[in-house]
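All protein chains of the complex are present and in place, except for one that has been dropped.
The first chain written gets the first letter, and so on, giving A, B and C; residue counts start at 1 in each chain.
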Amino acid sequence: MSKILKSSELGIGVILLLLSTALAVTSPVFLTGDNILDILKGNAVLGILAIGMTLVIITGGIDVSVAAVTAAITVIIGKLAVSLHDSGWSLVAIFLAAPLVGALLGLINGLLVAKTKIPPIVATLGTKSILAGATLYVTNGAYMNSSDLPEAFLRFAQWKPLGVSVLILIFFAVALFTWFLLNHTVIGRSVVAMGGNPVSAMRAGIHLQSVQLFVYAYMGCLAGIAAIVQTAYTKGVDPNGFNGFELTVIAAVVLGGANIMGGYGSIPGTILGVLLLGVMQNGLILAHVDTFWQDIVTGAIILIAVTYDVIKRKREEANRAKIEIEA
Amino acid sequence: MNFLSKEWILGYVFAGLFLLMTLFVPGFFEAYNLINMLFQLPELGILSLGMMVVLLTAGIDLSITFLAALAGVIVATLLTNGYSVPVSILAGVATALAGGLLNGFFIAVVGVSPILVTLGTMTLFEGIVLLLTKGNSISGFPESYSLIGNGLLGAVPIPILIFAAIAVILSILLNKTAWGRSVYMFGNNPTATLFSGINTTRVVLWVYLFAALMAAVAAIIMTSRYNSAKVDIGSSYLLQSIAVAVLGGTSISGGYGKVIGVVLAVGIFQIISNGLNLLGVSSMVIDMLMGTILIGVLLINYVSAKRKQSQTA
Amino acid sequence: MKKMNKMLSVSVSVLLALGLMTGCAVQKNTAAPADGAAGGKSDGKLTIAVVPKLVGIPYFNASEKGAKQAADKLGVELIYTGPTQPDAAQQVKVIEDLISKKVDVIAVAPNDAAALTPVLKKAKDQGIKVMDWDTPADPSVVELSVHQIDDEVYGRHMVDLLVQAMGTDSGKVAIVTGGLSAQNLNTWIDWSKKQIAEKYPNLQIIGDKIGTDEKQQVAYQKTLDLLKANPDLNGILAYSTVAPLGAAQAIQEKGLQDKVSLVGVALPKDSKPFLEDGSLDTATLWDPVKLGYLTVTLAKDLAEGKKPTDGQEVENVGKIEVKADGKTVIMGPPSDFTKENAGNYDF
Partner (left out) sequence: MQPYLLEMKHISKTFPGVKALDDVQLAVRAGEVHALIGENGAGKSTLIKILAGVYHPDPGSRFFFDGKEVEIKKPLDATLQGISIIYQDLSLFPNLSVAENICMGRDAGKGPFRLVKRKEKRELAARILNEWGFGIDPDARLDTLSIAKQQLVAIARAIAFEAKLIIMDEPTSSLSSGEVELLYKVIDDLKRKGIAILFVSHKMEELFKVSDRFTVLRDGKYVGTYDRDELNEERLIALMVGRKVEAVSRQETQPGEPVLEVVSLSKRGHFKDVSFTLRKGEVVGITGLVGSGRTELAHALFGLQKPDAGEIRLNGKAVSISSTQEAVKYGIAYVPESRQREGLILQQSIVRNVSLPILKQLKNRLGWIDGKQEAKLAEGYIRSLDIRPAIPEMATGNMSGGNQQKVVIAKWLSTNPRILIVDEPTNGIDIGAKTEIHRLIRSLAADGLAVIVISSDLPEVLAVSDRVLVMRKGTISGELSIKEATQEKIMNLALIGSPKAKGNEAVGL
């Protein structure tokens, strides 16, 4: 029990719970299964990207190019769809190409970060502007709608095994897989170890550059999956659809208790962070909060959540010291 | 003199680009265009200096552009309601400082990490501006106000004079005052600085207040130059100001950064964007080039630092 | 010293690489050949700069197409350039650089009309003809104002269309918009509200307009929430070319095509799938290609000192209307796109 109470996800969990309770009271719709599924589906893209970003942040890095990478891949998906039409290959091609291209783009970030020691925020800021510029230059912002997408892909987008949209299932699968990867595989533990103490990790035989390459490539790969989900979600491709989204992704991760300096971060925490943002957006409309107040409320809740977290941590530390002396 | 320092390398790039543009871009080296650039550069330059000071303490201020928008809207509202120019400007500056104080309070006093606080306040300030303006722009200022952003003193635009004054003052503040020294020291090692009897809370608080002041000054120049205030005015300067500060040699992990570097970096951005615009290059390509240059210059820094290391070690 | 030479050579090679990239980029950008930009008027051709709110979105791509057609046909040099974000500050910079380039006419679609006033004055001082298109600028500085539409007519028209689609003039409607700070959208919304107040007092507007960041997925999510929060909603008015798509998608997803009517500002090509299944009842817009064409045509006339006249027949565009002030041009009434005719357009 005490372990659960101490977990770093607690703060955000409490805030989410309070917010949800308040919303459930004010709006009868909020707690319906339908609405919850909508929230999950609407935030699947954010969730997938945030999960990738969690690994990056655990190693003490950051990737601000994530929105540009995702947007670029949605465009590639669109191009593939158009050139392959309805052939059965289109679906396969999309599902193979998206994560692969993403991983390659991520690898470029990884190489810059690992090999040249350029701070991650700067390196990825650079790749972000290159990639975003290139995407717009190539597409000129041209929008694609569902009639450009293959029939098979649209069927996939609508697929609801067990009554739950496949997009939500992909989100859960990514979460589960990444959680497993992080906690039960060699590379996952290396990621956490590197975040905790890079020098010790090197001494313990962990190849730091490989770990960095891995996290950025994995981030890219998830951006590819997110691009598929996004395309299925909007049934269209909008090269401008991700402008400024990187900050939302980072916000979700840090709200979820990850330490921006590295070392700490968890998949359950990140999911809570994603949900907090999702519930906030959903709830503000359901609760009929005036449009012009919505940003103010959102900003205030973020401030409260992060402050609560810091105060809680400080108190924990003070208590820890006390335990030592009495023992 | 170390001719291979980050700042010198920036100087070479700046001079080289200037030469290249003068030779190959018609209309670049003409009085009108040169003055034009001097009008364009200060907004980003001033915001970048604000960002640089924050970066020196290993912080970041994501709220800077929306804080500028907020200050601009306050100034604009008062001006259009008949208040005098000084009163309106004062109110705008005061509003920005209040915003800076909010950032500073959460960061320096409560101890929340800067990226989180300013992520929250960024949304908060945007919300306040939206609430105040309902998304509309506010315009119609007195002639005397528009002089700030559009006037010339002799042949020199007033905004660039303001920028130059700020750059000089900031240089002095950072290099010659106890506060400036403490900023660098805090950026290198906050604990040791606190343990040296420095009131680090106050140092950091002033850093965010300074950034807020820069936001206010940029806001005044922008609203005056554009004769209007609106929620998203200058919003594209956020990532640009970080990029400029970093290109200028500022270390994102704190403790290193020079005003001259940032000034050169903003000049480089200005020359590229103006020169390529004159050539008729698409804005998208310009964005791409900015990214390439950012990475390129940092790679040069990396290579030269590495070479230096292998020579001295 | 040797070290320094090495460093210099590195710097120079970087610069050269940049120069090369720039060169390629220019070559690719055939719309504005480097030498055309260079001389400006050297070959006697007029240079007309058309500045959209931003580049890289379908709507302004369509206008670019029309503008290019007109430029080719009329034998003028066209520069179609704008910022990559709808930021007034960036737009001002683009115009300032165009002034340096000494173009003959600048036609701008302002992100913020007031913000452009000083720079447009500057352009005039340099002897450049100044006009606006798509969205009006400060009327005191522009010599010509090309409106695709009469804002009042358009705003009211949207409400009429919605009532028509709902089949009743009573019920609850909601307003979804692209960006809360988009000037032209806000103007239309205000006229629509006026129309509701004056003509359909039984229509009730729920809450304030809902901003969607010019992003389809956001419009989609927020409309979903809106539908849930207001189960008795009868109609939605969606402004901006992206918002109606997201809103339609939400209606489609919840199977509310018959219950909730949707009228929006949208391009026919993008909205076709939604028109077909009834989630979007009517999309209403002008032809942005024609708008681009008209803008360049009138810009050339402006440069040559010709004034537009009411009822003038413009080739490839049709009859135009000129308001009493002699400089406000209206392209014509909006086109309504429905499932029947949406397939006939290629924008």
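In the analysis below, a contact is a pair of C-beta atoms (placed from the backbone, for glycine too) under 8 Å apart; a residue touches a chain by one contact, two chains touch by 3 or more.
In this text the structure is predicted, and so the values were computed from the model without any measurement.
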item: Displayed chains contacted by the hidden chain, counting the whole assembly; value: A, B
item: Which residue of B:I35, B:L90, B:L131 or B:L194 touches the chain not shown here; value: B:L194
item: Omitted-chain contact residue, chosen from A:S83, A:Q158 or A:S200; value: A:S200
item: Candidates B:L23, B:I172 or B:V303 - the one touching the absent chain; value: B:I172
item: Residues from chain A at the interface with the omitted partner, ascending; value: 181, 183-190, 192-193, 195-197, 199-206, 210, 214, 263-264, 318-322, 324-326
item: Residues from chain B at the interface with the omitted partner, ascending; value: 172, 176-178, 181-182, 184-185, 188-189, 191-199, 255-256, 310, 313
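Please note the rule applied: only the chains that are shown with their structure count from here on.
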item: Contact-richer chain pair [A-C vs B-C]; value: B-C
item: Approximate Å spacing (C-alpha centroids) for the pair chain A, chain B; value: 30
item: Whole-Å separation of chain centres (CA-atom averages), chain B against chain C; value: 31
item: Where chain A touches two or more other chains at once, by residue number; value: 133, 136, 292
item: Touching two or more other chains - residue numbers and ranges from chain C; value: 55-56, 84-85, 180, 211
item: List of chain C residues in touch with chain A within their complex; value: 55-58, 60-61, 84-85, 180, 207-211, 214-217, 220-222, 224-226, 228-229, 231, 242, 245-246, 249, 267, 269-273
item: Of chain B, residues touching chain C in the complex; value: 3-4, 9, 12-13, 16-17, 20, 24, 26-28, 30, 32-33, 36, 39-40, 43, 130, 133-140, 146, 149-150, 222, 225-228, 230-237, 273-274, 276-285, 287, 289, 292-293, 296, 300, 303-304, 307
item: List of chain B residues in touch with chain A within their complex; value: 62, 106, 110-113, 115-117, 119-128, 130-131, 134-135, 239, 242-243, 246, 251-253, 282, 284-292, 294-295, 298-299, 302
